[in-house]
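Excluded from the complex is one protein chain; the other protein chains are retained at their positions.
The block that comes next holds chain A.
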Amino acid sequence: MSAQPSVVQNSGQVLPAGHEPANLGDILERVLDRGIVIAGDIRVSLLDIELLTLKLRLVIASVDTARQIGIDWWEHDPWLSSRARPPVEPGPRDPEQVEAERRPRVARRAAAREEWDECDG
């Protein structure tokens, strides 16, 4: 195997020309995880959107299809299955309640990051 280092594989150009269509993963990472947090009136916590579930879906277009062909290992993963989403509550929610629910999730998510690294290959 060549030990030749490559900064960018193509044409010796070091930095991309810029403003090319960006990779979806890179975009999602930024718009979901970064950017300024300004409290909107519509309270949809992005922490509700489990990034892992999301990432899996990037690969598995349809979970149902995956199950049909026997790909269901995530259901047996204690971390994944414990993060199953609760059913959506109808009606308005008390912001304090939302916040109270959010805190432990934030903590879990921080803890989960480490585990996530383990999933990473």
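As a convention for this text, contacts are C-beta pairs under 8 Å (C-beta built on N, C-alpha and C of every residue); 3 or more make two chains touch, one makes a residue touch a chain; residues count from 1.
Rule of thumb we're sticking to: contacts and distances are computed from a predicted model.
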item: Chain not displayed: protein name in its UniProt record ("4Fe-4S dicluster domain-containing protein", "Gas vesicle protein GvpFL", "Thioredoxin family protein" or "Transglutaminase family protein"); value: "Gas vesicle protein GvpFL"
item: Residues belonging to chain A that touch the chain removed from view; value: 1, 3-8, 14-16, 18-19, 22-44, 46, 48-49, 53-59, 61, 71, 73, 88, 90, 92, 95, 110, 113-114, 116-121
